[in-house]
Structure formats: structure tokens, C-alpha cells
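Following this message is one structure expressed as C-alpha cells.
Note that this complex is displayed minus one protein chain, with the remaining chains in position.
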Amino acid sequence: MARHIVASASEIPPGGNKVVDVDGRDIVVFHVNGEFFALLNRCPHEGAPLEKAACVARLTSPEPGIYQRSRVGEMLRCPWHGWEFDMRNGQSWFDPKRVKIRSYPVAVERGEELQKGPYVAETFPVHVEDSYVIVEV
Amino acid sequence: MQDPDLAVEEIERRAADHRFVSILVLAQGETLLGRRHFWPVYRLAEKYKLPLAIHAGTQYRQAPSSAGWPSHRYEYYFVEAQAFQAQILSLIYEGVFGKFPNLKVVLMESGVSWLPAFMWRANKTWRGVRVEVPWVEREPAAIIRENFRVTMQPFDAPGDAKSVEDIIDQIGSEKMFLFASDYPHWQFDGDDPIPPNLPNSIISKMCVDNPLETFPRLSLAN
Partner (left out) sequence: MSEVIDRPLREDEKPVASRLRIVDCDVHPSLHSFDDLNEFLPKRWQQHLKEYGSHLRTPYLFTTPYPRSSPLIARRDAWPPSGGPPGSDLAFMQKQHLDPLDVEFGILQVLDLFIFSQQNLEFGAAIQRAINDWQLAFWSHRDPRLKASILVGQDGVDLAIAEIERCAKIGEYVQINVSPRANEPLGRRRYWPIYERAQELGLPLGIHVGGYGGHAPTGGGWPSYYVEEHQSNAHTIAAQLASLVIEGVPERFPKLKFVFIEGGFGWIPSAVWRMDQHFERFRSEVPHLKRKPSEYVREHFWFTTQPIDEPDEARQLRSLIEWVGIDRLLFSSDYPHWDFDDPRFAFKTPLTEAERKKIFSTNARAVYKF
């Protein structure tokens, strides 16, 4: 596993995402509720681009007719067939053990720490005073 | 089922008599069976261990299928299987089994071989659209295998034994099957009402074990 600097923290607004190429993998990084999550940018079903997914709430119901939302923005709803996934671990709602999106560890670190290395960021200028999103692949 | 209050009254009146073993309704009534105004009936069905038996038949309140009114009895008989499928979806998606998890539903004269593909499609649609009905927390096929039973006449079987075996395997639950002859109706399958090519393993189950499990009052009646 190598650590890749993929974005400055300020570059991805809350509720937004950024698609990055890491070692030939299309990875999408989401920024939700103050945290960052990195997932393979492909739905495990038919390959839809998850950067276009709706960021929705976890939807549950104690009984028919009642809709309860929690963890607003932390679930992905695939832009094609509507499958839901948990951004934190890529697990699908309907079969969390068997059907999931590959997810990657993410960290946010200050530029001054990063200058000590090791990290991979051939094309990415790192400034001491900024924070950066690091994805481990 | 036109008046659930009266239905409830009648069920209460008969409940102590164990010679009554199920509550019989039609596959095509005025509205789909999952609707909430029917729930008092299901509450009693669960309480008294009376499975809800849905039998082929219609009140002709709407066209037998979404295509409209067919010319022939043959067509009508063909599309009847679809009404059972609509009833399964209605009962599941309205949330009946969340409310009454022990309710058993028996499909009578519904046909059988449509079950696998129907369950695949139901699962697929649920995965994508379940946000509409978040009270349904398990895939529909799992609910069908647990809460539904089906009579084996007609089976609508493929011609060869291997395909029949595949269908049974795809349905994925041997406890769903119940023997039925349809005697004395003209659709009655004749001297050998056991559908051809059924694997031996399920025949005794469908003739004895499953009916006793599905209709618990059969054992109480003696």
C-alpha cells in the first residue's frame, strides 16, 4: 500500500466529490459531514460512475408509512439502478457482506507533516500551510 | 373481503371450531390484498393460526389483466397467474409481514413454474426501489419462501425432468409445496394429479409434512 496525495482538503466542498486516477484506478473521494471517503468509482453491479450518485440519508422505517432518515449524505444511491451503499465502508444496503464497493483508507494531513514523506504525488505541489487528502492504495 | 369488519366478525364466530383451517379469499377482488383496511383480518389469521388461502377467481371488478378484457376463457385462465403475483407484491410491499410475521399465505391454483423468475425480478426491483418502501427490510424472495405456500396443481411444467428439477431448485424451498388435486373441477389433472417429473424427495413433503405445517389446525381438528 502506498500513500497518495490526491487533493487539497479545501478543493472538495462539503457534499462534493473529486475523481482521481491512482495507479490506473478511478477513485472518487467524497467530502461529507466533515469527513472524507474514498471508493472505487464504479458500481459493483453494472459499473455506473459513482461520482454521479445521489448522496442520500440512511433510510429506515419502524412501520409501514413511516420514513426515518439518519446519517444524512453518507449513503450513496447509484445513479443507475438505485442500489444504496455506505460511504464509510462501501457496503451495500441490501447485502452488505457480499456486495460492496472497494473502499480505501483516507487521511487528512498537514503539508508540513507530508513533507517528511513517504508519499506519492508526482504532479501535486504540496504547501506546508495547507491540508491534504491522502488515499492509501 | 368487501367488508373487513364483517369478515372479522365471521372469523371470530368460527375461530373456536377447528374444522375451519384457513381463510379463503379470491385472487382478484376489489383491491389488492395488502391494503391496510384488510389488516384486521390478517391480525386474526395470525392469532388463530388460520393461513390466508388465495384461490383463483375474480369478482370482475377490473380487467383480468392490464391488457384489458380478453376474448377467451383460455386467456383469462392464463393471466390469472399474474394476479397472484400482484397479490404477493402487494402483501409484501404494504408491509403485511412486518406487522404479522407469522401469517402464512397459500396460493391455490396459481401455477408454480413462474415463481423463480418472478422472485428474481422482485429482488432486482426491490434492490433499486426499496427506498419507496423502507419497511421491507428483507429481499422479497426470502419473504416469499418463508410466508408463502403454493399448491402444485397446475404446475405449468416444462416438458423434461431436468427442467422440472431446475425449477424446484430455483424456487429454493421445499416447504412451500402443497399437494392439490382440484377435484372435481374440469381443470382437475386426472388419475395422477402429481405433476410429472417431480423429484421424489419433495413428494412426501408436499403430500403430508408441508400441509400439516401450513394448516396447523389440521392436527388440532381431531
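When the chains are written out, they are named A and B in that same order, and each has its own residue count from 1.
Please note the rule applied: a residue touches a chain if its C-beta (ideal position, glycine included) is under 8 Å from a C-beta of that chain, and two chains touch if they have at least 3 such contacts.
Predicted model, so just to flag it, every value in this text is computed and none were measured.
The omitted chain makes contact with just one of the residues B:S22, B:S113 or B:T151: B:S113.
Counting over the whole complex, chain A has residues 24-26, 40, 42-49, 52-54, 79-82, 95, 98-102 touching the chain that is not drawn.
Contact residues of chain B toward the unshown chain are 27-35, 58, 61-75, 77-83, 85-87, 89-90, 93-94, 111, 113-114, 116-118, 120-126, 128-130, 132-133, 154-158, 163, 166, 170, 172, 186-187.
What we mean here is this: only the chains that are shown with their structure count from here on.
Rounded to whole angstrom units, the spacing between the C-alpha centres of chain A and chain B is 44. On the side of chain A, the complex with chain B involves touching residues 56, 59-68, 77, 81-84, 93-94.
Residues 36, 94-95, 98-99, 126-131, 133-135, 137, 139 of chain B are the ones that touch chain A when the two sit in their complex.
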